[in-house]
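Beneath this line is the structure, given in structure tokens, with notes to follow.
Every protein chain except one is present and positioned as in the full complex.
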Amino acid sequence: MLYRETGQFKSNYAEDMAIFPIRQDGIALGVLLAVAFIGVPLLATLHVWPFGTDYLLWAILLPFLILALAAIGTNILVGYCGQISLGSGAFMAIGAYSAYKLATGVHIPLAWLGIAITIPPLPVLASILLGGLAAAGFGIAFGIPSLRIKGLYLAVATLAAQFFFDWVFLRVPWFTNYAPSGSVNAPELNFFGVIVQTPIQRYLLCLTFVTVIAIMAKNLVRGNLGRQWMAIRDMDIAAELIGIRPLYAKLTAFAVSSFIVGVAGALWAFVYLGSWEPLAFSIDRSLDLLFMVIIGGLGSIMGSFVGAAFVLIVPVMLNLIPAELGVPLSTQTITHLQFIIFGSLICYLLIKEPRGFARLISIGKEKLRLWPFPY
Amino acid sequence: MKQIPRTEKEGFKEEDIRMTNVARKLLILAAAVLSGAAFTTPAAAQNEQFIPILSYRTGPYAVNGAPFANGMADYYNLVNERDGGINGVKLLVEECETAYATDKGVECYERLKSKGPTGAAFFNPLSTGITFALTEKTAADKIPIVTMGYGRADSKNGAVFPYNFPLLGTYWSAADIAIQHVAKELGGFDKLKGRKISLLYHDSPYGKEPIPMLQVLAQKYGFEFTPIPVTHPGVEQKSQWLAIRQNRPDYVLVWGWGVMNSTAIKEAASVAYPRDKMLGVWWSGAEPDVTPAGDQAAGYKALMLQHGAGRFPVHADIEKYVYAKGKGLSEPGKIGEVLYNRGMVNAMLGVEAIRKAQEKFGKKPLTGEQIRWGLENLILTDARIKELGFEGMMKPVSISCADHEGARYGRVQQWDGKGWKVISDWYTADESLIEPLVADVSAKYAAEKKIKPRDCAKET
Partner (left out) sequence: MIALGQFLEVLIGGLMSGVLYSLVALGFVLIFKASGVFNFAQGAMVLLAGLALVRALDLLVAHGVPFWAAIVLGIGFGAAIMAATAWLIERFVIGPLVNQDGLTLFMSTIGVTFVLEGAAEMIFGSDVYPLRLFPTDAWFVFEDLFPGGILVNKLDVWGALIAGILVAGLAIFFQRTKTGRALRAVADDHLAAHSVGIPISWIWFVVWLVAGLVALVAATVWGTKLGVQFSITFLALKALPVLIIGGLTSIPGAIVGGLVVGAGEKIAEVYLGPSIGGGIEYWFPYVLALAVLLVRPQGLFGERIIERI
């Protein structure tokens, strides 16, 4: 009933092509953003349920936002451009370590030239964005093989990036500023004089990043570039025949995707972990991101959020529920059960809706539009 | 290749009613998940001290993580069953599975830090990686982080790290004790000159921590030091051992965890490297590290974090008060194993710290900040250790603001194919070497984090 588009006339192309052709969608998003930007911090400041403790902010919302951002990046490559990547973790790591180096100052002595490249410590915001750019650069480099290799072969080939960068950040002490343990600490999060410290500040920071990048990504995939990507995904040879350059389309997808993933990596390291080692960006992270994208829905920005929520929150819930219900099970059994249930859920979802939550959402919307008529 | 789904706007015509069901089921699932999100703190009895255990009973390191967690949980249980808690304050224990992963460790920390009437007493992450990730958070939240025999070596300096307690020994102490033992076997420190000592290490913060100390020692005694990394989880070490076979070091120090240790022993056997020239750190010297290698492990040596395997008076209590009531977590045959015992020692130190803090702040549940005081002022004499039933397992401990380690002793044990035998006397790590390194590295940390070190002379 609420979801009626009656009376919403479109009298020019711009309206027809708008990001939300249905007004209610725009309103819903507005409400969501208002809740996220104003409601949540307010409740958290007042310590109202469920924000009695920092737990929800720190351990659920913060990682959710950052991983959703990374999932958007992965979705651009996998969902929109059809290039399967198992190396997203590595690009997160590149973003994180590049940002770390830039924020703490870069010094590269070029002994044979007798000079040294020195960049003074940059502000955190610049470091994070430049970290994303560095990831984009490496994304392009590791995207080049995609011009020749396709499908699952490409997926395994991207593992080369994953393992190579795991090793680089573990072995090359320059990246960790010669920390004896190889574990590095995030610099002070100073954004134009505001030092981001409390969970609420961190949450708002990530939320801003995610909102801005998600809107940009949404617009990108609706435009010329996004359509090129989707053409390549649906059939690359046909796309090439109608004049789309695969080189350009694929490499831009790798670049944009890696940029977003890199920024997410920098946020993960700086804002969420605070102190990290390469293991934080291991192959497991890459697989998780791929899960989020597939469960959420390939080729959907909204789906990336739902997928991230599912992959992140379901295991935590599965862990919490027995404790809350007081079931006398050992941690061991609970964890094993959690593995089994999570695995079964994934299989179930894939069988029932291989196109993910995004598909279910759009079916739901369609039903609402037609309600009370079945369709 | 099949077509990958289109964007949201396109047709839905081919779908049938089945979708309704799926959507409904998912809704129910979502509802279930959300109701789980209630985060209701259970109506906790007010006279309880909450103690979290970050454990790992799954994943590649479960083999070593589980006995340690069992030892801790059983000891807390013993305190509740035998003594009715600490001075009447019951211990409320909850485990959280980290699978040795840093991000899960952080999640567990956030979940448990404010449980119970007064929040978490302290955290024992049993992972150097998680320790690094939590160091800053615990200081901000004022909850001590107890890292017995692991963690950051520089956090011994309580002036800079008020909330870190690397009790009983850091990796730098371990490195020094290991070299002392090697020197003793060779017949004196002067015999170290020109020798080759390799370090086979787990390529993570854990394995990398001892390297600076060993470099200092190599310089001082003139031995040739070669670090050899093994990538997590360490199932494949053939090339490392072929390199060792070609290089023939006089000793190989093993700084491994989990499957890496037993694999190292097996590979050593297959390249015929003498096992008695291998010396593991105290995390590479438990039963799960040697039993998979069978007879090949005979002769393998490892440091002891003071205690070794075996049963002591406290084990009788554990059997009587915990296992007889069916509340024990371990297989009864496995209590008395090295890691189980270490878990007990770890738990005991925590309990004693709470007891100490209660002397000052009253016999009630205490906050992390109050317990921090208890840890920092914890002194265990021989008499007290005997009273607790730990006689023979450890030497006296005395923690202070300047020294959060409390004791720097170690022994060496050897696996004879069936059990661990203590083969050395007590060693004491050489403070004159460790102290400058601690001061140097912790000062760097303080500068980086803009921490103003406390003046330990003013602490009471």
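For clarity, chains are labelled A and B in written order, and residue numbers in each chain start from 1.
As a convention for this text, contacts are C-beta pairs under 8 Å (C-beta built on N, C-alpha and C of every residue); 3 or more make two chains touch, one makes a residue touch a chain.
Predicted model, so just to flag it, every value in this text is computed and none were measured.
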For the chain that does not appear here, which of the shown chains does it touch in the whole complex? A, B
Pick from A:34, A:115 or A:172: which residue touches the chain that isn't shown? A:172
Which is it among B:112, B:269 or B:347 that touches the chain not included here? B:269
Of B:69, B:192 or B:228, which residue touches the hidden chain? B:228
For subunit B, which residues touch the unseen chain? 1-2, 4, 57-60, 62-63, 66, 203, 227-231, 233-236, 238-240, 242-243, 245-246, 258-259, 262-263, 266, 269-272, 288, 291-294, 296
Residues on subunit A facing the left-out chain by the touch rule are 78, 84, 145, 148-153, 155-157, 159-160, 162-164, 166-167, 170-172, 235, 237-238, 241, 283, 287, 290-291, 294, 332-333, 335-340, 342-347, 350-351, 354
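In this text, only the chains that are shown with their structure count from here on.
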When the C-alpha atoms of subunit A and subunit B are each averaged to a single point, how far apart are the two points in Å? 33
Using the touch definition from the top, list the residues of subunit B that touch subunit A in their complex. 1, 3-9, 12, 15, 17, 19, 22-23, 26, 33, 36-42, 55, 57-58, 66, 69, 94-97, 99, 101-103, 106-107, 110-111, 113-114, 128-129, 132-133, 135-137, 152, 203-205, 208-209, 211-212, 229, 231-232, 329, 441, 445, 448-450
State the interface residues of subunit A toward subunit B in the complex, per the touch definition above. 49-50, 52-56, 58-59, 63, 79, 82, 150-151, 167, 170-171, 180-183, 185, 188, 221, 230, 233-235, 272-277, 279-280, 284, 297-300, 302, 313-314, 316-317, 319-321, 323-324, 326, 330-332, 334-336, 339, 352-353, 355-366, 374-375
